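Here the complex is missing a single protein chain, while all its other protein chains stay put.
Per-chain numbering from 1; labels A and B assigned in written order.
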Amino acid sequence: MGKFQADWDGPVLECKSLSISYYTRAAEIPAVQDFNLALKKNETIGLVGESGCGKSTVAMAIMRYMGKNMAITGGQVLYKGVDLATLSEEELRQLRGSEISMVYQEPMASLNPAMKLDRQLMEVPLYHEHVSEQEAYDRAVKMLSNVKLPDPERVMASYPHQISGGQQQRVVIAMALLSEPSLLLLDEPTTALDVTVEAGIVELIAELAGRIQTSMIYISHNLGLILETCDRINVMYSGQVVEEGSVSEVFDKMRHPYTQGLFSAIPLPTADKNARPLQAIRGQLPLPHARPKGCYFGPRCDHFRDGLCDGGPISMQTVDEASGHGSRCLRWTEINWTRVGAGAGQDVHADFGESVLNVEHMKKYYELKDTSMAAMIKGGSSRHVKANESISFLAREAETVAIVGESGCGKSTLAKVLMGLETATEGTVNFQGKDLSQVPVQQRQRDDVKALQMVFQNPFDTLNPSHTVGSQLGRVIRKFGGITDGEAVRRRVLELLDIVKLPSDFYFRRPRQLSGGQKQRVGIARAFAGNPTMVVADEPVSALDVSVAAAVTGLLMDIQRTYRTTLLFISHDLSLVRYLADRVVVMYLGHIVEQGTTEEIFSPPYHPYTEALLSAVPIADTSIEKKRIILEGSLPSVINPPKGCVFHTRCHRKIGDICQSQVPPQVDMGGGHRILCHIPEDELKAMGPVIVQKGEPQEAAE
Amino acid sequence: MLILIGRRLGSMILVMLVVSALTFITLEAQPGSVATKVLGPYSSEEQREIWLENNGYNEPIWERYVVWLGNFLSGDFGESTRFKTEVSNVLWPRLGNTAILAAATMALVIPISLVLGVLAGMREGSRTDRTISVVSIFTTSVPEIASAPILAFIFVFLLGILPGTSSFQNGFSIAELILPTMVLVLYDFGYVTRMTRASMAEVMTTHYIRTAVLKGLPYKRVIVKHALRNALIAPFTVVMLQINWLLSGVIVTEYFFAYKGFGALLLEAALNQDIFVIEACTVIAVIVAVGSQAISDIGYTFLNPRIRFS
Partner (left out) sequence: MTDSALQLSKRPSAATRVLKAILLLRESWVGMLGAALVLFWILVAVFAPVLAPFSPNDNLVPIATPGTEFVTDANWQSGKFVAKDSCTPIEDEPGKVYCGTFWLGTDNLGRDILSRIIWGAQTVLIFAPMATFFAYLVGIPMGLWAGYSRGRVDAIFSFISNVILSYPVLVLYVLIITTIDRSSMNIVAAVVFASAPGIFRIVRGLAMDLRPREYVFAAETRGEPLWYVLFMEILPNARGPLIVDAMLRLGYVIITIGTLAFLGLGLPPPDPDWGRMISEGRQMIQVFPHISLFPCLAISSLVLGFNLLADGLREISLRD
């Protein structure tokens, strides 16, 4: 590559007042404005921001991979001092994949499904360095073992769908590193993965950053991941960088209200709702074509001042010259930055009432059936999927019980059985004194259906796009409320909208006119329309941005408290669970491996899986230290679960053959805290905590 | 994988059996009308009775079906009332002629539509794309019953360079094959082109194409190695299903150009109530259609590694 100096020692990448726009039929929409960045050799910079802030657009602009409707409208991107705009199409091709390469969000989608991985990997050295087939193959194998993939030869001969998601992402990373690029862009590389798998990838990235001569840009919406991987951080909001600086400066001495807002909106696994209530950022992200004059964050900012903050474009203000800390806030010197809110100390410990739901030894097996005509005639064979295995737990009035687990753990099946969309194979589901385990929803009493409702995960299809908000809520009221009079129904709908803090003119809106958070609010209103006794919330905020999620979480908790509803909160996010749950049930491959009060779950003794899960949670707090536990291998299939303890294939505390041969007993650690494990009780009790506040003495170290 | 193919073949045979039974019941459920059709409307009641008796029509229908199926499988389709000969004597040569026509059509449709579809889908929204799309909408809007007269008008009446009938009276002739083929190609290629285009355009927006581009591969390799393989899976199945459509088009085309083929035979038999010919033609047509569909399904699983290895 003659164009770039191999021994360049200036910034590997520089963006100088970069502006990028989208073009729609109607108008030009600025996506990114005045973006500046200087990435030094071996440095990792994190780009963090909520969806729509333009962080991925920046990556695509650096790659100069822009469709017809996107263009750079100003500024420069310099790679090793060369303006990328001056490169020809052919020079760009040589740059991509050899000098700058990229890792993407969806590993499965990023790999060609119809091509074996060996070809996909070998292409890189073959086309960039024109090496021999054999050398390309050898390099690919070596790189695969560098990214810690077991059995690289087998992976090479596989198609993408034959390996797991975590392995796919390792292959994509290997592919990106094959030509030893000087710059690696990582665009949300772990968002599509489960937490324990994510932890492995993050560790790999952090380790690579220290070992190889590659500078990185790490794009993420998760501040915890940035802390674990990056040296510097750029916080983006609505197309602009609002704060930049070293990770430690920005995390501990933030000087922009948005950054501060973000931090107060994230739940931490070290604090619950009583210790540190989440503070949502009010309002919502301005649409790109309707940004306010002056500070884009102005309308949502508590420190907004008329005449100053809406005066005109605001440039980056230097906070600390030496460390390169900057903030796009005119009032940063005037604001009191000590963290407010902490220890607001409203003690909201609810007194729980009677048991509402009592699940005992509930099992749900699915038969894998073949419904084709041919199989019906042959009377084909069937296999079982053990989605839920002997589930027992209890939920009381006004209590929040969290079900935690990764994909495939059976939490959705559990919800389906509770709701009556499936019937249990065995055991009882006692709801308000009635066993509903064998009663499908169509055969349930109207009062039972009304009393047990659900909030769903995906804001994009929780509401029917064809009906207005009002008519959807109205239908539920007519169905449950016994109200049939049109006027009364309408009044009740407006009341519900008010409860979820939405304006009444949402009555006639269609779902596509609502933002994600607003749709989730309507979804909550729908669940609470019939004054339910219990609400099952299936990951209700996991698809929302942090600031919005905090508001929706808060709303859900408020309503629950007001109506003393039992909340069954299904989630994979331990921080959130810590924040709002009273009791926690941890599931793995259909089994409950541990349950107890939130306090008990988050402190030792742990089930080894809970321990690993806790260790995997990215925490956006510099004062915290975690024990590193990376689980080996990938999640076994539910069709063919491991014998004995289901967790033994990945367990870091496996004690011997007993784990492979016998189903472990439920050990009661006292007070209903139960752990499903073969490890002797006293050994479990001797475990140290996973998460420790720095400086605090670590009791009971191993 | 083998199970998949086995299951597919099994259901294919089941469909064919049901179809043959349905066809048989539709045409022969009432023995009286069969006799009338075979012996003609002026036959006497007695003649019909004797004929029915001699041909086993007084047996229950399912027994007749089994006998009929056995005969059918051994190639005995019965006697044609219209052609006064064994059905197979007429059927096989006609089928051969239609095969020539179909082969010529497919030989043109496949390359034309795949190339055009890929060109259009490669750069969605480009001028090439829009031109190809509109042209293919136009050609698929002209049905065979319209394109046949129009083409005949142009090439026979105006230009006078091609013969207007294709009955092969003086033996096989390429010139006589051109017009019928043209009619079929014109109507068919647009559809396959549009399917190919849609498939290609979809592939071009996938993330793995982006990966391939950002890996720094030359554009040609991205298209040939990464895009085509995935983009051609869908058109392949469409092409095979096209054979079913082609059989319909063949009837019109053969009728218009007096082409001595299978479609014209079926039509002639239908208009003259020649039931044994109708039966034979229908079942053969279904065998061809179902067979091509099964090939398309099995081919799909071969082309798509995600199914092949699951």
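Heads up, the rule we're going with is that a residue touches a chain if its C-beta (ideal position, glycine included) is under 8 Å from a C-beta of that chain, and two chains touch if they have at least 3 such contacts.
Keep in mind it's a predicted model, so treat the numbers as computed, not measured.
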Residue, one of A:T190, A:Q457 or A:S547, that touches the chain absent here: A:Q457
Candidate in contact with the missing chain, chosen from B:L91, B:V238 or B:A289: B:A289
Which residue of B:N71, B:S141 or B:S173 touches the chain not shown here: B:S141
Hidden partner chain, touching residue among A:R396, A:R526, A:H607 or A:K626: A:R526
Candidate in contact with the missing chain, chosen from A:G210, A:G307, A:P465 or A:G656: A:P465
Contact partner of the left-out chain, one of A:I219, A:V449, A:L676 or A:I691: A:V449
Interface with the undisplayed chain - residues on chain B: 11, 15-16, 18-19, 22-23, 26-27, 133-134, 137-138, 140-150, 152-153, 156-157, 164, 244-245, 247-249, 251-252, 255-256, 263, 266-267, 270-271, 273, 278, 281-282, 285-286, 289-290, 293
Contacts of chain A with the absent chain, listed as residue ranges: 25, 371-373, 376, 419-421, 441-442, 444, 446, 449, 453-454, 456-458, 461-468, 476, 479-480, 494-495, 497-498, 503-505, 507-508, 523, 526
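Please note the rule applied: only the chains that are shown with their structure count from here on.
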Chain A-chain B separation of Cα centroids, rounded to whole Å: 52
List of chain B residues in touch with chain A within their complex: 7, 10-11, 14, 125, 206-208, 210-219, 221, 225-226, 229-230, 233, 303-306, 309-310
Chain B-facing residues of chain A, complex: 63, 65, 68, 93-98, 101-102, 104, 106, 109-115, 119, 123-124, 127-128, 159, 161-162, 172, 175, 372-375, 377
